[in-house]
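All protein chains of the complex are present and in place, except for one that has been dropped.
Order of writing sets the chain letters: A, B and C. Residues in each chain are counted from 1.
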Amino acid sequence: MADFLSLPDSISRYVIDGATVAMEGFTHLIPFAAGHEIIRQKKRDLTLIRMTPDLIYDQMIGAGCAKKLIFSWGGNPGVGSLHRLRDAVEKGWPHAIEILEHSHAAMANAFEAGAAGLPLAILRGYIGSDLPKVNDQIKFIECPFTGERLAAVPSIRPDVSIVHAQKADKHGNVLVEGIIGVQKEAVLAARHSIVTVEEIVDTLDCGPNACVIPGWVISAVTVAPGGARPSYTHGYYPRSNKFYKDWDAIARDREAFTAWLDAHVFAKGDES
Amino acid sequence: MADFLSLPDSISRYVIDGATVAMEGFTHLIPFAAGHEIIRQKKRDLTLIRMTPDLIYDQMIGAGCAKKLIFSWGGNPGVGSLHRLRDAVEKGWPHAIEILEHSHAAMANAFEAGAAGLPLAILRGYIGSDLPKVNDQIKFIECPFTGERLAAVPSIRPDVSIVHAQKADKHGNVLVEGIIGVQKEAVLAARHSIVTVEEIVDTLDCGPNACVIPGWVISAVTVAPGGARPSYTHGYYPRSNKFYKDWDAIARDREAFTAWLDAHVFAKGDES
Amino acid sequence: MSERYTAGEMMTVTASRALKNRQSCFVGIGLPSEAANLARLTHAPDVVLIYESGTLETKPNVLPLSIGDGELCETALTTVSVPEMFRYWVQGGRIDIGFLGAAQIDRFANLNTTLIGDYENPKVRLPGGGGAPEMAICTGEIFITLKHSKRTFVEAVDFVTTVGFGRDGKARDDVPNIGAGPTRVITDLCVMQPDPQTHELMVTSLHRGVSRDEVIEATGWAIRFSADLATTAEPDDHELKTLRELKARTAKHHSGS
Partner (left out) sequence: MSERYTAGEMMTVTASRALKNRQSCFVGIGLPSEAANLARLTHAPDVVLIYESGTLETKPNVLPLSIGDGELCETALTTVSVPEMFRYWVQGGRIDIGFLGAAQIDRFANLNTTLIGDYENPKVRLPGGGGAPEMAICTGEIFITLKHSKRTFVEAVDFVTTVGFGRDGKARDDVPNIGAGPTRVITDLCVMQPDPQTHELMVTSLHRGVSRDEVIEATGWAIRFSADLATTAEPDDHELKTLRELKARTAKHHSGS
């Protein structure tokens, strides 16, 4: 069963320097509070996995937490570039990072295969794309029944996955609702998992087939109200599109970014 | 978009002699009314696919509709044997049928792969089992990343899939709730699909991530209240365990079965 | 044998005691389901029961007749699709114990639920594999419970539906990502466990009042007995009361419909 831990405790226990970390949430339910705690604890050399790095990884990369990024779409949604990611890739600031890029379909399948305990995912993908030329993890196999050539990618098996969700009950069972992304797969694919939630409730009060992640597959449940801001939590608060737009100016400039980090992450302390 | 058809019309339009037909519903929501209509229309030479043949295929096999059965568990749940299936396999009555058998995991994966448009499913399965010796559709592949030997089976792509569900809205969108089995996969894997429902409603009135099959992937929606009896429809009526037990005596005897078929299927007429 | 309980009750209680609290258990219909729910209602209130119909962490008030009874869904934490059940929960390695029955079992704990006789011309056609073949591969370990008889405990199963340790006892050797396989077989006479080296089943515990000869007589191969053969602990009153109430509730519930 999941332990109920504070945010600092869950991060210090499960996010180890050098670990492979997946923090998921597809535009919705992005675990920003957990990302900020990782920055505050000055975790280093992480391999960060996420379909859409979004602002959360832009911040963590700018803060120097990452050694490598595995992703499939690295922009500021609806706004433009992730300038901290670009600065690291193009200019090596604060240090160079390695990138490994996929398509969304391949990453979604790789998370799914990880949750399914398989070593690989198979998809009809990457035909005619240059991505297999720059990503040596993309291979092709032949279907033994039809002879069709299909793409194969290794499944994703993070050391730790971190997601945010609406609520947990007292046994640590978690309800994820709305745009559910690959969150359940990320948790099931990982060796350890941390779920931050808006609140703890007596009963999840959901339909018979709702997306519930049982407490007994989660390592730590952490209450972090507002923990997905500036992204959103369906049923709790909307996305701050303004922050996403404002981020563009902050992230374009190393000094502005560093000042933002000091004021809004380091000075802030535990967000749970 | 789905056409709203009567049960006789949907069966006569989409279930063609010689077709490959999957009728799914895992103990719950078994489309008996549709099965009876297939018997009444004297469809022949069908390849019947179903994880658990259950009474519905016992009846259809006994009535002479089947040429071949693809399945993974062929019993009367909690009661014993399917005597019509055994009579066909062991004694060739009313005629011999071919069987191809899998494990549940393989069939569930094969439906999933069919829905996913893939020619094959890959699973960690069949190790040490004799099933691959009697089913030439089970092969093994080597993972190009780890070298692990994994089982491969062809995906299931029926000519037509038939499932029962709670309700449809006026656009033919269908809600399936409770034990959802492989019903959505069966519909998505098939070229054509028929969904029988308890009722048509104004709005499906369900959670944001409910199991909804959109009307535009369904060929025909048919109102058939009680269409899953003697199995059950969550929220509508319970399973008739008594009928499942009574079936044992009916099905053991060819004459008793034929009399039952005459009285309860042929004499009954359209069940929608 | 005591007059306090039947051999069947002894078997169910012993099987239920094998399950530990908080373990996740994939439950087959029949004896396994009876034992697993008894465990949940006695010493293992937080055992996680999972049925292949997709019901996760279910707490049925009466025993299900089928693997997909409405009761299983209504009392579950959540219900997932059957592909998800086999992909994420079984193959994903989330099940500690697979709890199975069988029609035949051999000395290496291979299970047959496919047929008696020859595949092309079966004497008796049985239901088939269902969820068992992959449970035997993907769960942490397998418990088997079934009644002891020579028809069931055979020298060689007619068909290996579900692997125990293979025809030679070595089927799991050097196979990556495979579970421990059958770790105990609980019958109405005794408990058997595989020899750590050869994987051949041997009796490690006799139920009170059962003689070695009774087991030898009911077993289709030259069964071995452990050097430190134990006597199985007897059911206590609470277990017997709980089991009887469960079976009475179940009989009453299913009689009406």
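Everything that follows uses one rule, which is that a contact is a pair of C-beta atoms (placed from the backbone, for glycine too) under 8 Å apart; a residue touches a chain by one contact, two chains touch by 3 or more.
These numbers were taken from a predicted model, which means no experiment stands behind them.
A.B. asks: What are the shown chains that the left-out chain touches?
C.D. replies: A, B
A.B. asks: Out of A:Thr20, A:Gln59 or A:Asn109, which is the one that touches the chain we can't see?
C.D. replies: A:Asn109
A.B. asks: Just name the one of A:Tyr14, A:Phe71 or A:Trp216 that touches the chain not displayed here.
C.D. replies: The missing chain is touched by A:Phe71.
A.B. asks: Among B:Ala115, B:Ala224 or B:Ile250, which residue is in contact with the omitted chain in the full complex?
C.D. replies: B:Ala115
A.B. asks: Would you write out the residues of chain B that touch the absent chain, in ascending order?
C.D. replies: 1, 112, 115-118, 173, 184-185, 188, 206, 208-212, 214, 216-217
A.B. asks: On chain A, what residues meet the omitted chain?
C.D. replies: Missing-chain contacts on chain A: residues 26-28, 51-52, 71-75, 77-79, 81-82, 85-86, 89-90, 101-106, 108-109, 111-112, 123-131, 134, 146, 148, 178-182, 184-185, 211, 232, 234, 238-242, 244.
In this text, only the chains that are shown with their structure count from here on.
A.B. asks: In whole angstrom, what separates the CA-based centres of chain B and chain C?
C.D. replies: Centre separation, chain B to chain C: 28 Å.
A.B. asks: Provide the C-alpha centroid distance between chain A and chain B, rounded to the nearest whole angstrom.
C.D. replies: About 39 Å, centre to centre.
A.B. asks: Using the touch definition from the top, which residues of chain B touch two or more other chains?
C.D. replies: Correct list: 123-124, 146, 148, 178, 180, 211, 234.
A.B. asks: Taking each residue of chain C in turn, which ones touch at least two of the other chains?
C.D. replies: In chain C, the residues touching two or more other chains are 73, 79-80, 87, 91, 138, 177.
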